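With one protein chain removed, the remaining protein chains of the complex are shown where they sit.
Right after this comes chain A.
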Amino acid sequence: MDLKDKLLSSHLVFEDRSDMGSYVNNLRNDAIKVFQEKGFPSKKDEAWKYTSLNKVLSEDYCVFPKQETALEYNDVKKYFIHDIDTYKIVFIDGKYSSHLSQTTHEGIDVCLMSSALCKPKYRLVIENYFNKAAESDSLSALNTAFSSEGAYIHIPKNKLVEKPIQIIHFSTGNEAAIMLQPRNLIVVDENSHVQIIERHQSLTNNPVLTNSVTEIFAAKRAIVDYYKIQNDNANASLIDNTFIKQKQSSLASVHTFSFGGKLTRNNLNFYQNGERIDSTLKGVTIIGNKQHVDHNTLVHHIEPNCESHQDYKGIFDENSTGVFNGKVVVEKEAQKTNAFQANNNILVSDKATINTKPQLEIFADDVKCSHGCTIGQLDESAMFYMQSRGIPKKEAKALLMFAFSNDVLSSVKIPELKQRITKIIANKLGVSLGFDL
């Protein structure tokens, strides 16, 4: 039985135990039909031309996680940004871990999707926002069909959330390979500001496949900073679908740091429904050893006077493959749009591959749109300069690569997070530099 059939049959079981007839349940039933019809995307789909899911899908995944596994905080402390106070929403194998989490209902709601789905006081928010941004592509539909758990964050008007929120998904997968489908909903009302850090972490050598959907709504003048840390172990694959709907004068930024995992696919979609919106999409990818990272972005400019900034840097070693497919659509009404896109790559090994496709679709005439894309090597004269001053080759190389990715790092607004990422990069490049020169 292949994974699709397995998912379809387990959906029947899933249906039995979930609340019949509710708003979300109807969505789930519609979604499973969409998935049944479309199936998993294949290389024949233009959006999946360079990324094949076949290998990942061939594993025998357990679709419903078993009982909750307890984790000791000290064992997993290193995966948290632990040197600052944060709200935490932690899941172990898809189940909420109250013991590791720190949620709140004081003024803001930082809690669980499962409780938001069943408690009547959240009903209005759920009905207004749930599944309102997500596209009905097959993977998002699959997630919707099985959506039951994830983070639920609702920031009401005029709130500045003082501490960042961490969302961490651990998979212990002690028994077998598992498939997780977390569903996050983040609603930020007018004038509010929130910072969120998301991380998926596998603690097992068994294969893990995560198909995550995150919907973010930024109301007027809201500010949302979202950071994704992808540094999973070599058997974990992640398909991340993020949909962001912005209203006028809001600022949203998503930084994606992809350092680990077997296969990572980021579907990042921004929809600008209002004027004077600013969207930022940035990413650093440093991978090697048969890893595959695919960034598939979309910025949809619908109304006038908006901006978008995209900057993706990639360093590819060994047998790794990097894919970038950035699409910018400027509608007819979206005059005075400023859309900027850059994708710079360094190939370190002859076995590494880069496929990039920056794509512009423009229907308005009074716009400034540009994209740039480069593939190149480290500057040999810079290397020579450093070596001639006694910096060993390895460190010189690491310094240059760090400088290369610094454009993206410099816009990270949480200093502790920046430090942490710097460390991961140093680690990845095999040097013990702090880079705080």
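In the analysis below, contacts are C-beta pairs under 8 Å (C-beta built on N, C-alpha and C of every residue); 3 or more make two chains touch, one makes a residue touch a chain; residues count from 1.
Following the convention adopted for this analysis, contacts and distances are computed from a predicted model.
Enquirer: Unshown chain, UniProt name, "Fe-S cluster assembly protein SufB", "GMC family oxidoreductase", "ABC transporter permease" or "Hsp20/alpha crystallin family protein"?
Expert: Going by its UniProt entry, the chain not pictured is "Fe-S cluster assembly protein SufB".
Enquirer: Would you mind spotting which of A:8, A:348, A:382 or A:424 touches the chain that isn't drawn?
Expert: In the full complex, the listed residue that touches the missing chain is A:348.
Enquirer: Sort through A:332, A:394 or A:413 and give me the one touching the missing partner chain.
Expert: Final answer for the missing-chain contact: A:332.
Enquirer: Could you please point out the chain A residues that touch the chain left off the display?
Expert: Counting over the whole complex, chain A touches the hidden chain at residues 46, 332, 335, 345, 347-377.
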